[in-house]
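Please read the structure below before turning to the comments.
Removed from the display is one protein chain of the complex; every other protein chain stays in position.
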Amino acid sequence: MDDPTRADVLKRLAYIEGHLAGVRRMIEQDTYCVDVLKQTFAVRRAIEKLEGKLLAGHLHHCVVEGIERGDGRVLDELVELYELANR
Amino acid sequence: MDDPTRADVLKRLAYIEGHLAGVRRMIEQDTYCVDVLKQTFAVRRAIEKLEGKLLAGHLHHCVVEGIERGDGRVLDELVELYELANR
Amino acid sequence: MDDPTRADVLKRLAYIEGHLAGVRRMIEQDTYCVDVLKQTFAVRRAIEKLEGKLLAGHLHHCVVEGIERGDGRVLDELVELYELANR
Partner (left out) sequence: MDDPTRADVLKRLAYIEGHLAGVRRMIEQDTYCVDVLKQTFAVRRAIEKLEGKLLAGHLHHCVVEGIERGDGRVLDELVELYELANR
């Protein structure tokens, strides 16, 4: 992972950790479940966006390098990731 | 939320927070992106399971009470949650 | 299911069937895969919207009636549906 990608991903992760801490407080303070669920949905969406950044970095580095040296495993891994992503 | 549900949900949340801390370490140590992604997928699945517990508690309490007092809003909220869940 | 819901759901289903027929033509005519995938994503979203209508009808009829006769199975089924929805 290049440095700007890592910095971006870590910043997103810090945001997600803070968001989860907020969810914890909501549960401890007995917030209405529907409102808690809307926040956990938002946390999952933020994780998906982080995954998009990880994937972009992966494609532009490891996948390009893999293809350039004729290593098809990087492609099989991408299909596997797609199938795993929402299971 | 009843006490056993809250205890279960908070335990799951602690597990998720620990899992995310592990993801952070993986990124800081420059772990292969594909392996990081598999872990973020697992974090999202763990959040979805937590949501299932929140939803079960919500249905058995707020929704039952809402219907018993003839308040249809609890049903509209459920449809809205379903539509929001994966957007 | 009441008649307006069934009519709405069948109309949506006809639209989805037409959309899938379009996907078939795209594949037969060797359309660029990325463009085909964008259409299958749209088909899945249309099915999710149809599911929202089915769920709304189910909640306002079967679930309300189940709760009114004290039958908790309708609630367990909803949790099961939530967990199944994206697996």
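In order of appearance the chains are A, B and C, and numbering begins at 1 in each one.
What we mean here is this: a contact is a pair of C-beta atoms (placed from the backbone, for glycine too) under 8 Å apart; a residue touches a chain by one contact, two chains touch by 3 or more.
All of these numbers come straight from a predicted model, not from anything done at the bench.
Trainee: Spell out the interface residues on chain A facing the chain that's missing from view.
Mentor: These residues touch the chain not displayed: 48-49, 51-52, 55-56, 59-60, 63-64, 67-68, 72, 75-76, 78-79, 82-83, 85-86.
Trainee: Which positions on chain C touch the chain that was left off?
Mentor: Where chain C meets the chain not shown: residues 1, 6, 9-10, 13, 16-17, 20, 23-24, 27-28, 30, 32-34, 36-38, 40-41, 43-45, 47-48, 50-51, 54-55, 57-58, 62, 77, 81, 84-87.
Please note the rule applied: only the chains that are shown with their structure count from here on.
Trainee: Taking each chain's centre as the mean of its CA atoms, how far is chain A from chain B in angstrom?
Mentor: Distance between chain centres: 16 Å.
Trainee: Measuring from the mean C-alpha position of chain B to the mean C-alpha position of chain C, what distance in angstrom results?
Mentor: Each chain's C-alpha centroid was found; their separation is 22 Å.
Trainee: Check each residue of chain B and list the ones that touch at least two other chains.
Mentor: 48, 51, 55, 85
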